[in-house]
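Worksheet for the structure shown next.
Of the protein chains in this complex, one is absent; all others appear in place.
Chain naming follows the written order as A, B and C, and within any one chain the residues start at number 1.
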Amino acid sequence: MTGVVDFELDEPTLYTFGGAEAVALIQPGQILRTTTEDCFSGAVLTVDDLPSKVCQRFNPVTGPFHVAGAEPGDTLALHFTAITPARDWGMSATFPHFGALTSTHTTPTLQPPLPERVWKYDIDRQVGMLRYAARRSDFTVDLPLDPMLGTVGVAPSGGEVRTSIVPDTHGGNLDTPELRPGTTLYLGVNVPGALFALGDGHARQGQGEVCGVAVECAMRVTVAVDLIKDVPTPWPRIETDHQLISIGAARPLEDAFRISQHDLVTWVADLTGLDLLDTYQLVSQAGRAAPGNVCDPNYTMHAAIDTAILRHATAYGGAHRRLRGVASSLW
Amino acid sequence: MTGVVDFELDEPTLYTFGGAEAVALIQPGQILRTTTEDCFSGAVLTVDDLPSKVCQRFNPVTGPFHVAGAEPGDTLALHFTAITPARDWGMSATFPHFGALTSTHTTPTLQPPLPERVWKYDIDRQVGMLRYAARRSDFTVDLPLDPMLGTVGVAPSGGEVRTSIVPDTHGGNLDTPELRPGTTLYLGVNVPGALFALGDGHARQGQGEVCGVAVECAMRVTVAVDLIKDVPTPWPRIETDHQLISIGAARPLEDAFRISQHDLVTWVADLTGLDLLDTYQLVSQAGRAAPGNVCDPNYTMHAAIDTAILRHATAYGGAHRRLRGVASSLW
Amino acid sequence: MTGVVDFELDEPTLYTFGGAEAVALIQPGQILRTTTEDCFSGAVLTVDDLPSKVCQRFNPVTGPFHVAGAEPGDTLALHFTAITPARDWGMSATFPHFGALTSTHTTPTLQPPLPERVWKYDIDRQVGMLRYAARRSDFTVDLPLDPMLGTVGVAPSGGEVRTSIVPDTHGGNLDTPELRPGTTLYLGVNVPGALFALGDGHARQGQGEVCGVAVECAMRVTVAVDLIKDVPTPWPRIETDHQLISIGAARPLEDAFRISQHDLVTWVADLTGLDLLDTYQLVSQAGRAAPGNVCDPNYTMHAAIDTAILRHATAYGGAHRRLRGVASSLW
Partner (left out) sequence: MTGVVDFELDEPTLYTFGGAEAVALIQPGQILRTTTEDCFSGAVLTVDDLPSKVCQRFNPVTGPFHVAGAEPGDTLALHFTAITPARDWGMSATFPHFGALTSTHTTPTLQPPLPERVWKYDIDRQVGMLRYAARRSDFTVDLPLDPMLGTVGVAPSGGEVRTSIVPDTHGGNLDTPELRPGTTLYLGVNVPGALFALGDGHARQGQGEVCGVAVECAMRVTVAVDLIKDVPTPWPRIETDHQLISIGAARPLEDAFRISQHDLVTWVADLTGLDLLDTYQLVSQAGRAAPGNVCDPNYTMHAAIDTAILRHATAYGGAHRRLRGVASSLW
């Protein structure tokens, strides 16, 4: 199948966006099939493996991939056909001085850290469920499997190399449950070839990822890749079959909110030809918003609107629908 | 019907929580039927009525109501049986230096304000829709009616009197779309009689209320009132048939997030007997979160979890289910 | 001496701005001599008196004082002639979940609070020093006495009553070391009579008041009172012999910064006739800024500029110089 590029991750070695040579070349229109390791680099296997002891580095990504013809000022479109747990278990943890309900590196206090603890989730891929099991009692409960990628991005602008922990205009550690199979992610291209990478699969996560760690899981990923030439994208955007979504990444959290709403309002005004204040009003009443993470070096929030409300205005020349078609032709 | 207290609002005169004499006495177990004026005090009738010109005061509330036997340390339970638009139109606006995508009183810049503009929505109560109409083009679109109360609160503690614009531990201007018919709001009582008041109906609002103004609408409200003795409630909480919801109100927005998540985690740990870190983990994977408003003097966010996950742990001695029963007996 | 009003505080009973009857009437031009109790209401006498155990209420203020002829839209000028420790000791403490290096009521975490501990400072009023003594070792060091009032404000607008813990446009718990003897504080009047009150003396405090508690001390205060008719003041301002100072109170801290800088830029532009951007530029290079408190419900920052740079532009019709003269006539 000439339309497919397969890239199997051996050992996780990439922990940044930017600063690395491409591992494969992808033509626009091709499909990439690859694997991602979990955010613990695969080192946490039991509830006794404390991440601060057993992990050398966190949040490996697979890539970077060079997209033929991509130039600064273009937009990269990544349509996620499949994000599937590669194992039948996932791990989560509290990590010292990380998370929203603890003091942290950048919100320091004089209090001791919370205890470090690990939880293991059994994943039933057939049934589509995963099992939470308390550590201090025998309480268990099943939650729906809702796989996603926490980290997808391109090389940053200005020659920067950013750790994979950080979300920003280049994407990165967005940690939003909106990045599910069936969606298309749009990222502005900053360097020739775009040099995108992806990782940090979550079997599921709550909105806000309050303890800082989701149900971390290695993934098999299938993604249809496309390029929209000469169309810039200021902040990461997602299109689903029914919604347009803008993502802001910043601190404080209201700035992530402002960015996402500002991007959605200006995007919708641009797509529909509506006056800017008229669009502001419409988004104010019809928009949806939620946090992705409130724990990473930049917090993320998204702003969303139903495309039905916009009379199915077409974003990026219909890239999402086209990629969905490309993807389905695979099967 | 002895179980019902009717109170019709004549002229809006109350713009604070605290600092006013009760307008009616309600016994726990009784139902209050009342009306609320819109946030413009009813003064904005056409798109040419600029709020900054025609309004004397903003955000009137109806009340306060004295709940017999309520004492500091108790919890007031308000179950909203019905919140119904009292008119077949609603109004929205941009207001100078108010809203999330403009400089404001507390986030000042040297830029001129955005233009002030008014939008009128026709409401079809039969069909359950309202119509957005652009001001600078002939674009219209219908959105679902989703009525709610923006402002419900009790008298604050410490002898404070707060403007009805502010949300805080006493409730107030929460501006969250979660406060719909069918929900029960729990508020900690700070003064004898609780002295609750309500207002600021919205025919609908987007999450975050980005321009600062929802589809403002006078409402007819039916609310079943109950008292949970000797149980304090630190922050406003909502129970629906399927969810427990904690609300945080603060700036910056991450503090509203932290408060809501902290309250939900400690509440769930208390209800289920789960260990605190185990609860933190569970909420991290199963929780939902969204902004109410990101425009008021305090921003609000909510944290929610499905009660099914908690094996239907019973909050406040089953007050929500009981009040739903009381309410249905009305019809 | 007819120009002097004496008011001795017996028992602290006032803990709010607004909501109380005036205790004395003051004519513009008169001098008030009064006393203030410390923020512990005088209940912390030894290092074994933990505030959370021995204090009923915190931060009493003396007043309110009715200023004859004061109306909304006027500015109250308070020139502090003397702020003198009423005792030869002051107290400080860490308080559970209060302060900048701990989780708090509005920045909650799941960590336990820091220990509560009390420090006693001996004050030598003759030499003008106070002595810090460590609690866990015999380290001591003398620091300069630098007395100030943490809390000075007027009744808020809109019928609000605010706890004395909160700083805002009405003044209140500014907790800035800039409020020293020799300065004039300007506050916008919101209600007839202004109804100002003052308290929360500090023998000294660091910039930012990081642990949340200064060297708390009862004070004898002499203040010359004046009224500037028909001149509004949007945020608290201070004039010294050499500086104009604007104070912002908000969260997050950058908003307190923005408010203070915005107020200073617009104030200076108004006083000098300089173009707004030209003033922005001048303040950017010549301005000084510092935090007052980063622990109260609103944080405070101030922005300052030397009047020499402004060619001694005269603020409020020369009120500061005039009041300094009135004050010196006392002795």
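Annotations for the structure displayed:
The rule is short, and it goes like this: a residue touches a chain if its C-beta (ideal position, glycine included) is under 8 Å from a C-beta of that chain, and two chains touch if they have at least 3 such contacts.
Being a predicted model, the structure only gives us computed values, none of them experimental.
Of the listed positions B:L114, B:I228 or B:I245, the one in contact with the omitted chain in the full complex is B:L114.
Touching the chain that is not shown, out of A:L110, A:V127 or A:A308: A:L110 (per the contact rule at the top). The chain not shown here is touched by just one of A:H66, A:K120 or A:R162, and that residue is A:R162. Touching the chain that is not shown, out of A:V54, A:L276, A:A313 or A:V326: A:L276 (per the contact rule at the top).
Only one residue from A:V265, A:A303 or A:L323 touches the chain missing from this view: A:V265.
When the missing chain is restored to the complex, the residue among C:L76, C:L274 or C:A327 that touches it is C:L274. Listed by residue number, the positions of chain B touching the unshown chain are 101-103, 107-114, 252.
Within chain A, the residues in touch with the undisplayed chain are 15-16, 18-19, 106-110, 158-163, 250-252, 255, 258-259, 262, 265, 276-277, 280.
Where chain C meets the chain that is not shown, the touching residues are 92, 94, 100-101, 114-115, 117, 119, 132, 134-137, 139, 141, 143, 204-215, 251-254, 257-258, 261-262, 265, 272-275, 277-278, 280-291, 294, 299, 301, 303, 309, 311.
Convention: only the chains that are shown with their structure count from here on.
Look at the CA centroids: the one farthest from the centroid of chain C belongs to A.
A rotation of 180° superposes the C-alpha trace of chain B on that of chain C, rounded to the nearest 5.
Centre-to-centre spacing of chain A and chain B amounts to 33 Å, using the average Cα coordinate of each chain.
Listed for chain A are residues 101, 114, 252, each touching two or more other chains.
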